[in-house]
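All protein chains but one are shown in place.
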Amino acid sequence: MEDILNALALLTNFVLLPAAAYGSQLALGALGVTLVYGILRFSNFAHGDTMAFGTMIAILFTWWLQAQGVNLGFLPTALLAIPFAVLATVAFVLLCDRWVYRYHRVKKAPAVVFLICSVGVMFLLNGIVRFVIGPGEQHFADGERFIFTVVQFREFTGLEQGVSFRTSQALTLVSALLIVVALFWFLERTRTGKSMRAYSDNENLALLSGINPDRVVLITWVLAAALATVAGVLYGLDKGFRPFTYFQLLLPIFAAAIVGGLGSPLGAIAGGFIVAFSEVLLTYAWRRVFEYLGPEGWAPEGLMQLLSTDYKFAVSFVILVLVLLIRPTGLFGGKSV
Amino acid sequence: MSFLIAAHMTGGYGGSDILHDCTIAVEQGQIAVIVGPNGAGKSTAMKAIFGLLNLRHGQVRFNGEDIGALSPQQRVLKGMGFVPQTHNVFTSMSVEENLEMGAFIRRDDIRHSLEQVYALFPVLKEKRRQPAGQLSGGQRQQVAVGRALMTQPKLLMLDEPTAGVSPIVMDELFDRIIEVARSGIAILMVEQNARQALHIADKGYVLVQGSNRYTDSGAALLANPEVRRTFLGG
Partner (left out) sequence: MNAWLNRYIGAPTLFGLMGLALVLVGVLQSWSLALTIAIYCVIGAIMALGLNVQWGYAGLFNVGLMGFAALGGIAAVLVSMPPTPEAWQAGGSGIIASVLLSLATLAVALLVYKRMRRGRARMWAMVLILLGGYLITRQFFDPAVELIEAVNPAATGYLGGAGLPIMLSWVVGGFFAAGAAWLIGKITLGLRSDYLAIATLGIAEIILSVLRFEEWLTRGVNNVNGLPRPLPQEIDLQQTAWVQEWALRLGTTVPDLASITVKLGYLGLALGVLLLLFWLAQSAIHSPWGRMMRAIRDNETAAEAMGKDVTGRHLQVFVLGSAIIGVAGAMLVTIDGQFTPNAYNPLRFTFLIWVMVIVGGSGNNLGAILGGFLIWFFWVQAEPIGLWFMDVVTGTLPAESWLRAHLLEGAAHIRLMVMGMILLLVLRFRPHGLIPERSERPHSLWR
């Protein structure tokens, strides 16, 4: 019995909690991507760096607040910075739309042109973020690091294996839940949200119905920027901030969005967790778990790791390619390929 | 002065003209039907009236007003409803949401209109929570028409509403259209099923190569031997 609990503790600590947190972060990122795809009908390659931008503003603000002696007790001060970071990111993103994307939208350029434009925006953001805050790693998390530590857990339960629950993980899970609920309420129950779904479903008919396309575009960008900022900050609090990492996140995020079905918010969330759990499960060293679950004294040879952790990113791509081959519309039937 | 009068329309999609001096008029509570062979410009005429393409010549007057400069959305605000031939529902949204979207431009309480549409199309009330994409062709057409009715239009334009539906469904649909007309709404319809459409038409316009060939009441056109020979299969 105790062995099973120990195995469970191991799994919770090294698989369940990290994958759930990572999955939430990916889900929030994928939501932003899928909204832009569904409504503006292009793949926004600048999304990862938009997350970096938003997080950067939050970090700068957090440093300023910390310097002023402001803090949130056991919660990270960065939470206070989020609203301002969101505002700044929204402003930037709307400017981009006004100066870059709108021209091509009016000209009814094909989706590929928007994609290339988003690459340009990506370069721009990349440069801006590195210029302002540098390419290195930044730490900005403060407050209590753990809700409970491994040691506390072990003392409490008497088990050999412990579980730690970090504040950043808890924050991620709670925020993601709240945001998702709010987003779905908005899309399903409000007139504006429904109009956005209508616009995504059938643009011409939506225009015929008198839905204002400019307003829909505006709200889409606002939501995407907000989601990107929050996802970025949560990820940064959890794993530290380095500009290049955010660019790399682009790919698992797209994988998540595509797995779930591009254009489907529910799909983005499911996809986020699928990608996160796959990554963690496939690169976790299962040896100790098997030690606990197997017969007494038996220990498996080697680490029992299906894939080395180096191949973490490769996992999401393999998933992506598999989905594109087997079921291109994704799990929840988004826009077809 | 007719309620809707689109006079001497000449124009096309950019290159050559499709419509040549075409005139269509509808009165309130009247059903006007546009028929003709393929490529006659029927749908083009309707789209021109709705503002989906620019006319080189001609005038469109609606309810006494010249609406030639207005965009389609603005014409919707003036009281024109338009049911496109294809892609005329939001397939991923429920029937009720489709109707809600139909009434998007209205700021008042739409429940009364919703009830009216449900009264007209009872099956929609039954399936109101189902995604419109899951409905049969005929039911979808009902959603499409209902959606357009939600704006409380004074003129309802339908582009081939019975395309691809079975004869029974077509009859039902025409029955409903008659009911709508009886409530005082002007109906303008383009139809491929000329014979059945002319049966319910107060006014019929036979277009050939973008111009008016025959214009008369529906019954008269049906009785006209020329019309019967050339378009109705004798």
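Labels A and B are assigned to the chains in the order they are written; within every chain, residues are numbered from 1.
We adopt the following convention: contacts are C-beta pairs under 8 Å (C-beta built on N, C-alpha and C of every residue); 3 or more make two chains touch, one makes a residue touch a chain.
Just so we're clear, the structure is a prediction, and the values are computed from it rather than from any experiment.
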Displayed chains contacted by the hidden chain, counting the whole assembly: A
Residue in contact with the excluded chain [from A:Phe123, A:Phe156 or A:Trp185]: A:Phe123
Chain not shown: contacting residue from A:Leu60, A:Ala176 or A:Leu320: A:Leu320
Subunit A residues touching the omitted chain (full complex): 42-43, 45, 100, 103-104, 109-113, 115-117, 119-128, 130-132, 134-135, 247, 251, 254-255, 258, 302, 308, 310-311, 313-314, 316-318, 320-321, 324-325, 328, 337
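FYI, only the chains that are shown with their structure count from here on.
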Distance between chain centroids, defined by C-alpha means - subunit A, subunit B (Å): 47
Residues of subunit B touching subunit A in the complex: 72-73, 76-77, 82, 84, 87-93, 97, 100-102, 104-105, 147, 151
For the subunit A and subunit B complex, residues of the former touching the latter: 191, 194-195, 197-198, 201-202, 204-211
